[in-house]
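Sending over a structure as C-alpha cells; questions will come in a sec.
The complex appears here without one of its protein chains, the remainder shown in place.
This part shows chain A:
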Amino acid sequence: MRRFLERHWYAYAMVLPVVVVIAVLVLYPLAQGVFFTFTNINEGNIANPVLDRAATFVGVGLRNYLNVLSGDPSFGSFWSTLVRTLVWTFSCVFFHYTIGLGLALLLNREVKGRAVYRVLLILPWAVPAFISAFTWKYMFNAQYGIINQALRAIGVDNPPVWLGQNDWALVAVVIVNVWLGVPFMMVALLGGLQAIPGDLYEAAEVDGATPWQRFRHITLPGLRSVSSTVVLLGIIWTFNMFAIIYLITGPNPNTRILVTYAFERFFSGASRDYAIASTYGVLILSVLLVFAAVYRRALRKQGEVW
C-alpha cells in the first residue's frame, strides 16, 4: 500500500480536485435526482429552508416512469417526443458533419485569403448561443423577418410561418443549430486533416488514384478517430441542446424535445413538478448511455481501439 501511494500520489493529487468537484456537483446530485424519480416531489412539498418547512413528499414507486412511458399527452407524449428528439439530433449532426467536413476540405487547400475565410466561418462559434437565438428569432419572423422578405423577393408568395405551431418551427430550429454547430466540426476536422501525412497523398497520386479514391481511401480513414469522437460528442450535445429551442420557440409542442419538456415541467406550471422533470432526466441519460454503448461496440467491431 505504501509503495502504491509513493508511486502514484502525485497523479492522484493532480486528479483529486476534479474528482471532488465532479463527485459533489454531479454524482451526488445524480443519485439524489434518481431518488426523486421515485417520489412525488414538487415545489409544494420539497424542504424549504427559507420558509423553514420540512420535506413532505412521499415515495410513489414506479408511478412516474409508468406515467411517462405510457406516452400520455399530459406527461409530454414521451414516445413521439423521443422520435422528434431523434429526428432533431440526427438531422443536426448529419448537417454539422457533412458541411463541416466540406468546409474543412476546402480550407485545407491552398487558397488565397484562407485565414480570412477561416475567421469568418468560425464566427458563429464565437457569438454566445443566446444571442444567436434572439438573432435568428428576429430573422425568422413571419412578417418583418429578413428571411421571409428575401423569400418574397425571389417570388415565394406564401413563405412559411416559421415559428408557428407547425413543423416549419422544427426546420427553423434545426437550421439555427446547424449554423451554430458547423464551426466546431470544421475546426476539429481541419485539425484531423492536417494530421494526415502529406506523403500518403503524393504516393497515391503517383499510383494514379483519382481524387475520389484519395478521399475515400486516405482522407476518410485518416479522419476516423477524430470523426468518431466529434460525432459522438455532437450527438450527446445536440440531444441535450436546450437553449436554442427554448429561446426561439419557447414551449411550442412542435419543437418539443425531451430536454425542453423536462425544463418545462421543472420551471413552469403552478406547481413545479420536480419528480417528472427528474424522470425525464433519467430517461434521457439512459437513452444516451445505451446509444454510447452501441456506438462503441460498432466502432470496436470495425477495429477501432477505443
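Note that in this section a contact is a pair of C-beta atoms (placed from the backbone, for glycine too) under 8 Å apart; a residue touches a chain by one contact, two chains touch by 3 or more; residues count from 1.
As a convention for this text, contacts and distances are computed from a predicted model.
A.B. asks: What is the missing chain called in its UniProt entry, if the choices are "Deferrochelatase", "Carbohydrate ABC transporter permease", "Sulfate adenylyltransferase subunit 2" or "40-residue YVTN family beta-propeller repeat-containing protein"?
C.D. replies: "Carbohydrate ABC transporter permease"
A.B. asks: List the chain A residues touching the unshown chain?
C.D. replies: Touch set of chain A with respect to the missing chain: 8, 10-12, 14-15, 17-19, 21-22, 24-26, 28-34, 36, 41, 46-47, 49, 99, 103, 106-112, 114-115, 117-132, 134-136, 138-139, 141, 143-144, 146, 149, 179, 182-183, 187-188, 190-195, 198-199, 201-202, 205, 225-226, 229-230, 232-233, 236-237, 240, 242-243, 246-247, 258-259, 262-263, 266-267, 274, 277-278, 280-282, 284-285, 288-289, 292, 305-306.
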